[in-house]
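Note that one protein chain is taken out, while the other chains of the complex remain in position.
Entry: chain A
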Amino acid sequence: MPTNLLTLLPEIILTVTGVLVMLAEPMIAPGKSRKPLGWLAILGTLASGLAAFYQLQLVNASGPISGFYATIQVDAFSVFFHLLISSIVLVTLLASLDYFEGPVSHAGEYFALACFGATGMMFMTCSVELLMVFIGLEISSISTYILAGFRKGQATASESSLKYFLLGSFATAFFLYGIALCFGATGSTSIGAIAASLGTTATPALALLAIAMVVIGLGFKVSAAPFHVWTPDVYQGAPAPVVGMMSTAPKAAAFAVLLRFLFNAAPMYRNHWIVLIEILAVLSMTIGNLGALMQRDVKRLLAYSSIAHAGYLLVAFTSIQQDAVAAACFYTAAYAAMNVGAFLVITQLSGYDEQARTIDDFTGMALKRPGLSALLGFFLLSLIGIPFTGGFFGKFYAFSGAIHNGHVVLAIIGLANSGVACFYYLRLLAALYARPVREDATLLSPRKLAIPAGIAIAASAVATLALGIMPNHVLNLVQRATPETLPAFSVAPAVSTLPPAAPTEMTR
């Protein structure tokens, strides 16, 4: 197989699947079930995940592969994010099969857009040319703008879509201006070439402005405060399974770009951008957690929680490169597992019309849906960061990396914030197991849990648990992901302070 084709194999499979779904959509008579299209999309996503796994074998055997005139680079780092994104989309599609059954006859577009969105996100993580990153970012963003407003007829849906679109495009313009200034400072938009000439540029002010602009643009995409204003409204109005996907997959891709850009293209300005990252981290953690305390709507609460988690993830960026990449990759995986899981359970509990929205609606849910409530409780515990869940090790690696690199105050602020976060997660958890506030007829007749959705929720729960009791398997992959992204220029000493990926790490 030609190298060029091989480097983009997962993306090509997903694109072809999306196009096939779009072509097959009109063949199905109106009013008929759209499930076959959903299964087609699921097969395509599965195939792209397998293709990414195949790439991993090749990378293991013969090192990073580059293609398309060195604009695409496949290494353990990109393969990790490919696997993560395809898993998230796979689980979301499984859970959406029955969600869109009935009320919406255009669910085929939903399945196609999920495939296209995943293509864009994967594209972001394997590009080492900022032009390609920009194209990937736009493919993923435009798909998710539409997905956010997919519950047609709901007044909040178009509002959610519009807010996401306006602020997303606004952020894109900042990101693009950053690329333009980077091009001005170095004469290139390729990450390798930028790294080579950014240190000796005649206009360091331009370079600093460029880095700041790129961080602002990506800060919007990962909903880091103070660029978080869109998050609560968008998450509240968008369909619950879509929120599960768009709160994890595009963020993972944006964090991947941020890691590559900051550590590979601009390591010589580390002392400057680390201040910016620290400010963003502290603001995100504090505003996210304090905002979540005041929410009554469960999706809004989880939106503020996702802002806080973006802050915890940014704390990981203050470590040296190896630790930062490993901790950030682990955190994105753990956060994806638990947050997708939580939103999929909420999808099942509240349904298409979202009869259960506020904490009061969820009160006493354990009496009616004991299994699902227990799982939601488990995901909430993982979001808190209880040991034996993925959330614990995510926070552990992020904060220990920060402490080892002298950012003790930052770690203390993070831990204090985790304490505040306990309050609102536990309030929701306690509500699940409390006496119902009001008897609601619709909630008393539980909908049957469809098998694909059940599999999806179970997979998220298993992933969360697996990341909590044997994190070394994933840590192995993410620690190997680092050297491939290591540039020739690194100002920090290359000594890893993370515990080695060994079974004994629990005792450290």
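Note that contacts are C-beta pairs under 8 Å (C-beta built on N, C-alpha and C of every residue); 3 or more make two chains touch, one makes a residue touch a chain; residues count from 1.
In this text, contacts and distances are computed from a predicted model.
The subunit not displayed here is recorded in UniProt as "NADH-quinone oxidoreductase subunit K", chosen from "NADH-quinone oxidoreductase subunit K", "Dipeptide transport system permease protein DppC", "Lipoprotein" or "Branched-chain amino acid ABC transporter substrate-binding protein".
Set against the missing chain, the residues A:G184, A:P204, A:G351 or A:G454 yield one that touches it, A:G184.
Contact with the undisplayed chain is limited, among A:E11, A:D75 or A:E138, to A:E138.
If you put the hidden chain back, the residue from A:S140, A:Q236, A:T347 or A:S400 that touches it is A:Q236. Where chain A meets the omitted chain, the residues involved are 131, 134-135, 138, 142, 145-146, 149, 152, 155-156, 158-163, 165-166, 169-170, 172-173, 176-177, 179-181, 183-184, 187-189, 232-233, 236-237, 294-297, 300.
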